[in-house]
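Supplied in structure tokens, the structure appears directly below.
All protein chains but one are shown in place.
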Amino acid sequence: MNPGWLFNRWSLFAAAVLVLAASLQGDYYFSLLNFIGIHALLVVGLNLLMGYGGQISLGHAAFFGLGAYTSAILTATYGVNPWLALVAGLLLSGSTAFLLGVPALKLRGYYLAMATLGFGIIVYIVLNEAQALTGGPSGLAGIPSLALGPVLLNTPRRLYLFIWTTLGVVLALSANLVDSRLGRALRALHDSEAAAQSLAVDTFALKLKVFIWSALYASLAGSLYAHTLNFIAPSSFTFMFSIKLVTMVLLGGMASIWGSLLGAGVLTVLPELLTAFHDYEVVIFGAILMAVMIFLPRGLIRGLLDLWEFRRYKREGGSIPV
Amino acid sequence: MEDVSLSVRPGAIQAIIGPNGAGKTTLFHLVTGFLTPQAGRIVFAGQEIQGRPPHAIAALGIARTFQLVQLFDHMTVLENAMVGRHRLSRAGLLSGALRFPWTRTEEKAIREEALEALEFVGLADRAQQPAAALPLGLKRLLEIARGYASRPTLLLLDEPASGLDAGETDRLREMILALREQGITVLLVEHDMALTMEVAEEIAVLNYGRLIAEGPPRAIQKHPEVIAAYLGTDWQA
Partner (left out) sequence: MVTFVPLLQYLVSGLTNGAIYALIALGFGIIYNATTIINFAQGEMVALGALCAISCYHLEPSLPLAFLVGTGLVTVVGLAFERAALRPVKDPNPLTLIIITVGGGVFLKGVAMLLWGKEAYPLASFSGNVPLHLGPATIMPQNLWVMGLTGALVLALEAFFRLTLVGKAMRACAYNPRAARLVGIPAARMVQFSFGLSSALGAAAGILIAPLTLGVYDMGTMLGLKGFSAAIMGGLGSLLGGVLGGLVLGVAEALASGFISSGYRDAVAFLILLLVLFLRPQGLLGGRK
């Protein structure tokens, strides 16, 4: 991926964002896009962890919730500046991820999955029970909007521009990361941990860093979520939501930055488009998870791309043009 | 492994041979930190390294290949070699994401050095191919290139000739000799006796986890215990 190509992708992205901002009528579409954007933030982080790092988090909703509630509580209850609150959320999520990751990543195989599973549910229960702090099941209202200087981000369209700019920056950072020294080390680790270690890659430290990094993305998404809806409730941060995030990663393709956007988009929009879908939502998510993992374990889009690339490689007599 | 005492002369090509299950790969795992010895010391460049994790030992300048080739299948040939530069580069998570100028310079250097390593083994023209698509002989060369890219002081080759045909073995032999030209100490585990006798200056023979002979190739060839180990005690010299 050389800089020229990269530049094109980002300008296309920026152009698309601006075009939509100008042409879409009605708050509904912008709200929908805001949710897609927030979900995409979550999914990109999770994808770095799952697709590149080869680990799985079954509790990412917890970091989403930690970010959201830190922002919400600090701004609504204590009147703290929203940007400071956002940073506080990042610090909380990051350190929690550190504390969780250090013991969990020392062990092999399933253990991070199990630890994040347990952690996710504990956070959900605490959010429900610590009513004095979090407002309990009925949630926390009165969250102020973000402000960029004099401009208050209190309309869907303004939020859309802000969220998607943030998303664009995050996507760029993530794409950079994948192509960097540690990104390579991460992909190497995924393919052969022993070989990576034999090349001086500290695999434990790397896994931990990626886990924390993905928790930070989730926390950022949570804070944005709180300031978008101006209201949050524990029902948004369930185990089922963590599963949905994993499904989005798989749909878009593991180890694919842009696939994350696709996965988030499709699985956010689909329930909206098909209102009858709601009853079948659970079944369909489960079916997608199973089908994709059985037949295209690298994710739907990535799996199809791989098949296409492999066929093209074979057709060209075994040499790929530089 | 029991009672194995071995020293490797810097700049030499040394081989470790022995029947299957003699403990040769175990020795490699011990040296590179994948296994920890219950007793004894492993000293490298004046430091004791036993018990340290593999990545820390690799960072000191010991590289290795594996008996069953462990390439990074989802990466290209060039990217595999670039991972070899890991210990000689610094960019971290933040610098990787933000792409500072110094990071970009380092990336370019990594790419160039990796290409050089590929040229050394003769794989530069396949730089953009997926590593998984290479035939076995070239995969082994890529593993060597990857290790070479890390500018090791000591390179451990674990049965590099396994599964190679005559032409590929010739290429491998040239490669090993070229490594010595570069000043790299090579420790070789091999079953291919012809190759071993040709390249090795010193040979150590293991059997059932014990060291049974040590010396230059010609002496080893005539050593009665070695012959017995390979062919059984009934064989007449």
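Per-chain numbering from 1; labels A and B assigned in written order.
Rule of thumb we're sticking to: a residue touches a chain if its C-beta (ideal position, glycine included) is under 8 Å from a C-beta of that chain, and two chains touch if they have at least 3 such contacts.
Owing to the predicted nature of the structure, the values given are computational and were not obtained by experimental measurement.
Counted over the whole complex, the shown chains touched by the missing one are A. Among A:L32, A:L48 or A:A115, the one in contact with the hidden chain is A:A115.
Of A:L84, A:L270 or A:M293, it is A:M293 that touches the chain left out of the display. Note that of A:A76, A:A104 or A:A215, the residue touching the chain absent from this view is A:A104.
Along chain A, the points of touch with the absent chain fall at residues 50, 54-56, 58, 103-104, 107, 109-111, 113-115, 117-119, 121-122, 125-126, 128-129, 239-240, 243, 246-247, 250, 279-290, 293-295, 297.
FYI, only the chains that are shown with their structure count from here on.
Averaged C-alpha coordinates give centres for chain A and chain B that are 40 Å from one another. Chain contact summary for the complex, chain B toward chain A: residues 32, 34, 53-56, 58-59, 63-64, 66, 70-75, 79-80, 82-87, 89-93, 95-99, 103, 106-107, 110, 127-130, 133, 146-147, 150.
Note for the complex: chain A touches chain B at residues 173-174, 176-177, 180-185, 187-188, 190-192, 194-203, 209, 213, 255, 313, 318-322.
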